[in-house]
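Here the complex is missing one protein chain, while the rest keep their positions.
We call the chains A and B, going by the order they appear; numbering starts again at 1 in every chain.
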Amino acid sequence: MTESLDQIFVTLKHWLLSGFENLLKWLEVAPPDWLMPLVSMVLSLAPILMVFPALFAITTVLERKGLGRIQNRYGPNRVGPFGFLQFAADGIKAIIKEDLVPRAADKIFHFIAPVILVITAFTVYAVLPFGRNMVAVDLDAGLLFFFAVGAASELAVFMAGWSSRNKYALLGAMRAVAQMVSYEIPLILSSVAVVMITGTLSLTKIVEAQSTHAGLLPDWFVFTPWGFMGFALFMIAANAELNRSPFDLPEGESEIIAGYFIEYSGFKFALFFLSEYLSMFALSGLGITLFLGGWNAPFAVLDFIPSWAWFFAKLLALIFLFIWTRGTLPRLRQDQLMNLAWKFMIPMVLVNLVAAALWHFTGPGWMRWLSSGALVVGAYMLLGKPQFESKDIGKRTYRFAD
Amino acid sequence: MTLPFAIIAVLIVAAASAAMTLRNLVHSALAVAVAFGGLALAYLYLDAQFVGLAQILVYVGAVAILIVFAVLLTRGGEAPEKSIFSATWFWGLLITVAVFATLAWCVMHSFASKREPADKVEVTVKQIGDALMTKFVLPLEVIGLLLTAALIGAVIIAMREEKK
Partner (left out) sequence: MTPLAGYLLLSAFLFAIGLAGALTRRNAIIVLIGIELMLNAANLNFIAFWRYGANPEALTGIMFVIFAIAVAAAEAAVGLALIIAIYRHYKTTNVDEVNILKG
């Protein structure tokens, strides 16, 4: 029973696939040999294209309600029960709004930028394992695919800002690209520690490596010294990569009014919004896969709950974490942002790689906890603590473009 | 000639030609990013998965971004009024035609060019990693040194000169 519930979507897909094959046989049509893989692909991708936009709709409402609670107000509460149909109202508004394109804009790139962003945001889901046997494409270099496609979105952000021919849009785009390039390094290097330990870039194999239980704790990488530090650095870098508060300088409403998508309205604006949330789910999913055991249950007794339910439960928890940080932390200044990336995150992530290597070569026992843990804690004490506790936040300097 | 190869070839050639002839530098930079992406597709089509993805990560994700940053920092965002071609463009074109003619003649007359490939080759990332850590470990170290030197060099060259 639990077995069939766990595999319900996989079974459904096989059932639909064989049904289609039988239908073709009944119609006496000989399918060309590219057709069946194509149908199988579509059947794998269709749920992704349905589930994550739906999650986007729910998350926008949850985020606005959560932020409202944090800021001591109600949040949306007019449309539907408890305001939960707010996303429908927002969606209808976005579709029927006039689509304005500035006269000086570079029309082609102005149109193409949000489209590329949404496509890249959807493409990365192809390699994420959502549950046991539930991955659209099991690539041998899945992690590399994820980062390669994600890197392509930076150019789309630049395109959006540059083609608008608006100085705020251009400033926002330059800030966004500089920030994404800087934080991509800790993002990738913190995942490299996991790759070093598991010896594979395939995301399904990384999840399998975390499926055992050792004593009380499951073998998730977050429950090791290097994994805990790696997870923390990964989440900070992901937050910056997504341009979410406290790293929302590229769109800072109070200074450059919305950054690179200032000149977008109507449906194209909604596409930016969609791609931002889709990347947030994707990066959370990657964090879950790399550090939080993927779709594995935390304790063996809880294995009766299907694997995909665990994945989505962890996903919701991480989304909550994102909303919480957004509601709690104030925005950084540009120089603080760069200092955090280059003076804390990158050295820390390099030390973390050494800690992961120590963990691997010390062998099982308390020695690996001691050596790896001491290295991580010591590095944090040396690199992070003085910076974060320093009262001197630096002199405000002005530098003008020449 | 197969259809996927034809599509990839047209994409690469069109994007590269656009990058070399467009007036606006930002358009050129974006076109060259498309050409890099097309090359990545060619690598993937040739079963070199790792290299294709690395190509996207490095070229579309980093080199193209560097180029647009350089364009904007040197105020190249607007199309120039003067000619975009240098004074000696004629000789350049002549040399190019000569080089291409030589290369094409060699390719067409080479015995190797009629070769058919082996059946599907599976190269796992693990094999590449093993090779990098054993047979090719010395070049890997040298590349590490080169990248460090390039990083420091680029920062020093682009650093603002102190006003005296």
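We take it that a contact is a pair of C-beta atoms (placed from the backbone, for glycine too) under 8 Å apart; a residue touches a chain by one contact, two chains touch by 3 or more.
Note that the structure is predicted; figures quoted are calculated from it, not measured.
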- Contacts of the unshown chain among the visible ones are B
- Note on the structure: Hidden partner sits against chain B at residues 1-2, 5, 9, 12-13, 16-17, 19-20, 25, 28-29, 32, 35-36, 39, 42-43, 46-48, 50-51, 54-55, 58-59, 62-63, 66-67, 69-71, 73-74, 76, 80, 82-89, 91-93, 95-97, 99-100, 103-104, 107-108, 110, 112-118, 121, 123, 127-128, 131-132, 136, 139, 143, 146-147, 149-151, 153-155, 157-158, 160-161
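Methods note: only the chains that are shown with their structure count from here on.
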- Provide the C-alpha centroid distance between chain A and chain B, rounded to the nearest whole angstrom. 29
- Query: In their complex, what parts of chain B are in touch with chain A?
  - Reply: 26, 30, 33, 37, 49-50, 53-54, 56-57, 60-62, 64-65, 68-69, 72, 77, 124-126
- Note on the structure: chain A residues touching chain B in their complex are 109, 139-141, 144-145, 147-149, 151-152, 154-155, 158-159, 162, 170, 174, 177, 181, 184, 199-202
